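The structure appears below as structure tokens.
Heads up, one of the protein chains got dropped from this complex, but the rest are sitting where they should.
Now for chain A:
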Amino acid sequence: MMAEGVDAEWELSKENIQPLKRGRDVSVLHQALSQQQDGPSSAVSQQKQSFESELRLYNGEDPLDVWDRYVKWTEQTFPQGGKESNLSMLLERAVTLFTEEKRYHNDPRYVDLWIKFAEICPEPLEIYSYMQAQRIGGSQASFYIAWSEEYERQGNSRKADNAYQEGFNNFAEPRDKLLQFHKGLQARVSRQVMTSMADKDSDEESNEPERMSLIDLKHRGKKKAIVPINRVRAVLGHNARALQSRRAPAPSRAENSCFLVFDENKCPEAVTSDPKLEPWAAPPPARAKENEQKPEKWCDVKMPQKSRFGHKIIAPPLAKPSFQPFVEESDEPPTMTPCKINPAVNTVLSSRKPRLEETPLKRLQEHRSHLLLQKQQPATQGGKPQEKSAYCKELLFSGATEFCFEELRAERYRQKMAQETEGRAQPGQSSTDPTQH
């Protein structure tokens, strides 16, 4: 009964759960979701706090490990993402922190953090190029895969392929994985090419005027203009004839009136696909001519196009209509209603000012140049006396939240106490502890 309830809960909030590449632990997910209903529980905040203090007080060989675990825990614990998870800030801090640590640059965990960071950035490609420039992840297959997938997402399959080539050139490991994903890309691209070719074929077939059946044309996009059922070839062939002669009769609608209108009710046999049965007011264009554009969907003309014979056809501009088109008054910019409020004062609905360009990448680069600058010349910058915080700033603002000195120290104290009580509990072991000597 209980389990059912939990299952149902998971079902109910399915669309709020951010997908994870590694998948999610169902039990953790259940826990996280139930906690979200009750508000942030003390267990979660305690765990978060312990991660935060671990980040600051870690003194082993592998500080990246804490960050890695913290990020993974955050992903699992806050399935809905969102602000309170602080994931983006966490990732940014993590990748920034170790940019100078060469030993991590090809660590799969670090590269993973970078990829996660890139994925939440507005411009992932910039991050990937930055990584490449900094030689971060240069020998990791996952980096090239992520990079290529981003290119693919943006529809640039050539660059996506290049990313894999780059990976092969740099002997990225594991090679099998890279190969496998590369094959996957190739398969997708070739499938795409095939389908698009097939589409083209079917397009061309449908372009044949014989295939026209007298149904409503589908409207595209938001325009709901309805095309009359009674269409004639002249309408369809308008473009073509415009090609043929510059002095093409202007708008087709106007032309319609001088046609003999075809009535499907009167002559049902005319429904046959043979257009030659239609009575034409003007002679049909010669069909056997070379370089003539085939009739095609008139609502979706793309130029330049290729003819069947592979020649490029450049469409000449359509002849200008000889009359003044009627413009609805409402199309003009609406006249201003008298404004009673001084527009200079009324800022309530003013457009948002363009914010200072500050992308995560920029911050990264700034951080780096700042470091370099500090190394080179710690002195003045721009004549203004530089300011330097004379306290352990990087410790206070390490993770996703800030700490004060007392919190850091209290945490250190707590650890020490825990060690001592542990030592007291096992007196035999503590005497053999090498640190005691």
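Criterion: a residue touches a chain if its C-beta (ideal position, glycine included) is under 8 Å from a C-beta of that chain, and two chains touch if they have at least 3 such contacts; residues count from 1.
Simple rule for what comes next: contacts and distances are computed from a predicted model.
A.B. asks: Which choice in "Vacuolar morphogenesis protein 6", "CDC45-like protein", "Rae1 protein homolog" or "CHL4 family chromosome segregation protein" gives the name that UniProt lists for the one chain left out?
C.D. replies: "Rae1 protein homolog"
A.B. asks: Of A:133, A:390 or A:425, which one is in contact with the hidden chain?
C.D. replies: Touching the chain that is not displayed is residue A:390.
A.B. asks: Considering the entire assembly, which residues of chain A contact the chain that has been omitted?
C.D. replies: The list for chain A reads 42, 45, 56-59, 378-380, 383-392, 394-396, 401-402, 404-410, 412-414, 416, 435-437.
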